[in-house]
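Only one protein chain is missing; all other protein chains are in place.
Chains here go by letter, A and B, matching the order in which they are written, and residues are numbered from 1 within each.
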Amino acid sequence: MDLLKRWAARQFTTRVIVLMPVAIAINIVLGATVQQALKLPIYLDSIGTILVGVLAGPLAGALTGILANLIWGYLLPAPIGTSTIGPFFITAGVIGLLAGIWGQLGLFRPRRGGRASILAASIAVVLVGALALYTYARAYASPDQFVNITGFKTTDFDRSRIFFLAVMVVYVVLVGVALYLRRDVGAVLAIGAGLVTGIVAAIVSAPIAAIVYGGVTGSGTDALVAAFRAGGDSLYQATLKQGLLSDPMDKMITSFVVFFVIGSLSRRFVARFPNGEKAIGANTEAEIGANAASPG
Amino acid sequence: MTIAPPARLEGLPEYVTRRPGGFYRSTNPSTKLAIAALEVVAAFLVPGWPGPIAVLAAVLVTAAAARRLRGLATIGLAASPIVGSILIINLFLLPGASDPIVRLGPLAPTWTGLWFGLQTVARLYAFSAAIALVYLTTEIDDLLADLARRGLGRRAVFVVGAAVQMVPRTIERAAEIVDAQRARGMDTEGRFWRRARGVVPLAAPVVFGALTEVEERTIALEARAFSAPGRQTLLRVPPDRVADRALRWAAVLALVAIVGLRIAGRFG
Partner (left out) sequence: MAIELSAVSYRYAGASRPALQSVELRLEPGRVLGVVGANDSGKTTLCLVASGFAPKVVGGRLDGSVRIDGAETAAIPPHSLAQHCGLLFQNAATQLSNTTSTVFEEVGFGPCNLGLAVPEVIERVWWAMRSVGIEDLAPRDPARLSGGQGQLVALAAVLALRPRYLLLDEPTSELDPAGTALVADALARVAAETGTGIMIVEHKTDVLARIADEVVVLDGGSVAMSGAAAAVLADPRLAKLGVEPPARVRLERAVRTAGLEWSPGLERALA
C-alpha cells in the first residue's frame, strides 16, 4: 500500500501539476478547432492526455484526460464548452492510463540512427505487417470464422475487410512520413501504440454512447450509426463500429504528433519529468541528479 | 522593518468575502453538487418517464427561482443538433419497431421509435440541465474553495483552476497564430489537403508556446512555497449553513435509496 502511494506521489511533482492545466487547455483548444477545420472525425483532443501520460505516468495521464473532459463539458461556457463530451471521461482516463504504460515501456522514445536502424525499422514494419496479415488471414478466412472471432455479423465481412486494410495503410503512411522526416524508428512503436489505444478507446466509448446518448453525438458520424442500425445492428454494435471507424485513426495521428512533439523538445526539459528518462532514453541519471521537487 | 501597518486590519476586504446573493446562488456549492448528482442518477435509474420528467421539473423550477432560465435555455438550444439526431434516428430506425405512423415510401416512422426517442431526449435534457444548473449558479472559485475546505488537495485545486483560466488564453494565442499564418499566406479555406497541411503550423506553435512556459511556471510556483506540507489557508470560503448541510445529506440519502431500489429491482 505504501509502495502504491509512493508510486502515485512520484507522478505528481510540481512540474507535472504545472503541465496538466496546459495539457488540458491544449486538449480543449485543439479539440474545438481541428475537427472544424478539417471536417473529418479527427479531433486531436487527446494530445495533452497522451503527452502527460508519456511524460509523467499512467495516473497523471488518466487524471489529465478525466479532468479535461469534465472541464470541457461542464465548466466552460458555450461555445467552447460542449454538452456531449462529459460522460466520455472514462474513455479519456483510459487513454491517459494507456499512454502512461506506453511511456513506461519506452514506446515513445526516439530511436534515431543510421542505416542500421532504418533497416531495423523496415524489418519491424515487415513484422508488424506480417502479424497484421496473419490476423487478417485468420479472421477473414471465411465468413463463419469472421463471425466466430469478432462477434460481428456475416454482412460486415466485406466492408470491415476494406476498413482493416485502410487502417493498415494509414499506419504505414504515418510511419513512412516519420521515417522520411526524422529517420526515427521509434515511430513504428509509437504509432502502433496509438492504434491499440484507438481500438481500446472505441470499445470503451461504445457503451457510454449507447447508454447516455442512445448512440448519437450530434455530429456527422451519427449518419453512420444510423446506417449500421438500419442494417440491423444492435445499438452497441452500431456505436462500436462507428467508434472503430474514427478512434484508431484519430489516436494514431495523435500519437504521431505527440511523438514528434516529445522528440522536438529539449532533452533537458523532458528529462525533468518523472517518466522523462524513459521518454528520451537517457542514461544521464547522474546528471539529472536531484530530480524535480518532491511533492509537498 | 519601518513600514507601518495599515490603519484597519480587522479582516478580509469586502471584495474577497463578498458572497453571491439570490436563491440557490447562495447555497453551498457541495450541496448543489449533491443535488445535481441525485438528479442525474434519478434521470437514468428511474425507468420510463417519471425520472426525467421529475428531474426536469425540479431543475426548471429552481432555475426560474434563481433567475437563470435564460442560461438554461441557451444550453438547451446548444443541444438541438444532438436532440434532432436522436429523434430522427429513433423515429425511423429503431430496430424491431413495427407500428408505423405513416408510410412515406421507403421510410416508415414508428410510434415505438417516437416514444423511445422522446424518452431518450427527455433523459438527456434532464441530466444536462441538472449539471448546467450548478454551473449557472456557482462561481468556479467558490466551488473549488468549498472542495478545498473539505479536503481537496491544493494541487487538484490548482490544476482545475488554472486549466479553466488557461483555455481562453490559449484560444487567444491560437487566434493570433492563425492571423500571423494567414498574413504569411496560409490557406484556411480551400481544398482538404491544403487545410490539412495548415493544421501543423497552427497546432505546433500553440503546443510549444504553452510547453515552454512550464519550466518557469514551475519555479515560480515553488518560489511561492507551493509544495509546503500541510493544509493551505483558505481566504475565500463559502458558508455552510445548517440548511445546506441538511439538504446535502437528504440528497445523498435519496441517491443511495434510488440506487438501492434499482438494484433490488423495485422499479418494475
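By definition in this document, a contact is a pair of C-beta atoms (placed from the backbone, for glycine too) under 8 Å apart; a residue touches a chain by one contact, two chains touch by 3 or more.
The structure presented is a predicted model; accordingly, all values stated were derived computationally and were not measured.
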Hey, which of B:16, B:102, B:183 or B:264 is the one touching the hidden chain? B:16
Pick from B:82, B:157 or B:255: which residue touches the chain that isn't shown? B:157
Out of B:108, B:147 or B:234, point to the residue that touches the absent chain in the complete complex. B:234
In the full complex, subunit B touches the hidden chain through residues 1-3, 5-6, 9, 11-13, 15-16, 141, 144, 154, 157-158, 161-162, 165-166, 213, 215-236
Give me the subunit A residues in contact with the hidden chain, please. 14, 21, 267-268, 271-272, 282, 284, 286-293, 296
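In this text, only the chains that are shown with their structure count from here on.
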Cα centre of subunit A to Cα centre of subunit B, whole Å, reads 24
For the complex, which residues does subunit A have touching subunit B? 12, 14-15, 17-22, 24-26, 28-30, 32-34, 37-39, 44, 47, 63, 67-68, 71, 74-76, 78-80, 82-84, 86, 211-219, 222, 225-226, 229-230, 232-234, 257, 261, 264-265, 269, 272, 292-296
Subunit A partner, complex, touching residues on subunit B are 44, 74-75, 78-79, 81-86, 88-90, 92-93, 95, 116-117, 120, 124, 127-128, 131, 134-135, 140, 154-155, 158-160, 162-171, 174, 188, 192, 195-196, 198-199, 202-204, 206-208, 210-211, 213-215, 217-218, 221-222, 226-229
